[in-house]
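My questions will all concern the structure given below.
Heads up, one of the protein chains got dropped from this complex, but the rest are sitting where they should.
Up next is chain A:
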Amino acid sequence: MMPRKIRLSTNVDAAPGRSPRQAIPFLLPALIVLAALVLYPLVFSLIRSFFDASGDEFVGLRNYVDTFTDPRTLIAFRNNVIWVVVAPAAVTGIGLVLAVLTERIRWATAFRLVLFMPMAISLFASGIIFRLVYEEAPNQGVVNAVLVGVHDVFSPSSQFPGARPRTGYTATDAGFAGTAPVQAGDTVMVPLIGFNPQQVPAQALPASAPTAGAGELRGVVWLDVSVNGNSGKIDPIERGLPGVAVEAVRDGQVVARTTTGDDGRFTFPDLARGEVVVRLPSSNFSLPFRGLTWLGSSLITPVIISSWIWIMTGFAITFIAAGLSAIPRDALEAARVDGATEWQVFRRVTIPLLSPVLLVVFVTLVINVLKIFELVFVIAPGSVQEQANVLALQMWQVSFGAGGDQGAGSALAVILFVLVAPAMLFNIRRFRRERS
């Protein structure tokens, strides 16, 4: 399947060393360390998981029962399931597509180098990189900066965010609607508050009340700063607000639209007889879009998974590319000569021939995902860490963090061990098969 540079020699088992005793000095250092720091601890953890926090009292399975009923741990379980279902498949799929695509470019080596680079740096550093990428403030996090930029192109931010009429209007979903119906010939006064006078556009002119002629409706929208407690009336220093959209609504239907001029005045000419309601659409006053709360409790797990994809994709690409280069060109060419399209070649020839490699990549990624710790630890802010929790982090928190319960911690460690055990068997079986 894959190109082999060094073959496992087929009859290793028959290789006669002269005396078994000579193996001892070679093996001893490694065996002592493995026995003392890996095997003994494994047994100890198993036993320890049946004792309480202090380690004095035997509690049977209580730590396990507590673990499976503790809401925090259940969130960690749930997140681990999400991770295992989504992340390895995503990385394997992306890696496969990119590996196939890189076969068609000249700079494949450089490309793989770039994508492999995250494997070299620590998960801690990667975590900080992505904490910065997803930082909520659009002037710090680049994702929200881009989102706000794009959003403002398609739907420019409002001119007077947060402003509202002082009296006489009720807030509806569509905007502020006048409480008193008006009709042609009337003059409408719209005093606005809740906006910083210094942010009023420079072209704004002093406001004054217009007088409506027959058949038309006039009005003025101004910033009612009411210096002398003169609220609801136009003071000499008060300015009209330019560019405010105004609608005339009759029976729920908008019958006319206009915007205010530099002096804040607006006019509805030729208004048909009958009463209308003046409404200021909410788009005038909507608060600026600030992007999404990436590091909040609802998006945190997808965000951390995305950073893991960034880290692991290079690994998948390189591994799969090695497998791809081992596929006999003849098989692909034969299929093409038979008239298969590129997609059919990919689907019917490449993927089946690659499937053993894909399986190895996938299993490797699953093991990696089960042990996820640093990324959650670093990217999730303290307040949402509970929502982003995973088993490996929960084990640390319970045993060494705030928890301090090494009985429950041992139970979690054993559970983690049981979860990776299938991968252990997978490896052993593969190893046995390759030797025979």
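To be clear about the criterion, contacts are C-beta pairs under 8 Å (C-beta built on N, C-alpha and C of every residue); 3 or more make two chains touch, one makes a residue touch a chain; residues count from 1.
Definition applied: contacts and distances are computed from a predicted model.
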{"item": "UniProt protein name of the chain not shown, from \"Sugar ABC transporter permease\", \"Quinohemoprotein amine dehydrogenase subunit alpha\", \"Fibronectin type III domain-containing protein\" or \"Calcineurin-like phosphoesterase\"", "value": "\"Sugar ABC transporter permease\""}
{"item": "Per the touch definition above, residue among A:Arg131, A:Arg265 or A:Arg279 touching the missing chain", "value": "A:Arg131"}
{"item": "Given A:Leu61, A:Ala89 or A:Val142, the one touching the chain that is not displayed", "value": "A:Val142"}
{"item": "Residue touching the undisplayed chain, where the options are A:Ala76, A:Leu98, A:Ala245 or A:Val349", "value": "A:Leu98"}
{"item": "Touching residues on chain A - with respect to the absent chain", "value": "2-9, 12-13, 15-18, 20, 22-23, 25-27, 29-31, 33-34, 36-38, 40-42, 44-45, 48, 98, 101-106, 108-109, 111-125, 128-133, 135, 137-142, 145, 310, 314-315, 318-319, 321-322, 325, 329, 333, 336, 360, 364, 367-368, 370-371, 373-374, 377-378, 381-382, 392, 395-396, 399-400, 406, 409-410, 412-414, 416-417, 420, 423-424, 427-428, 430-432, 434"}
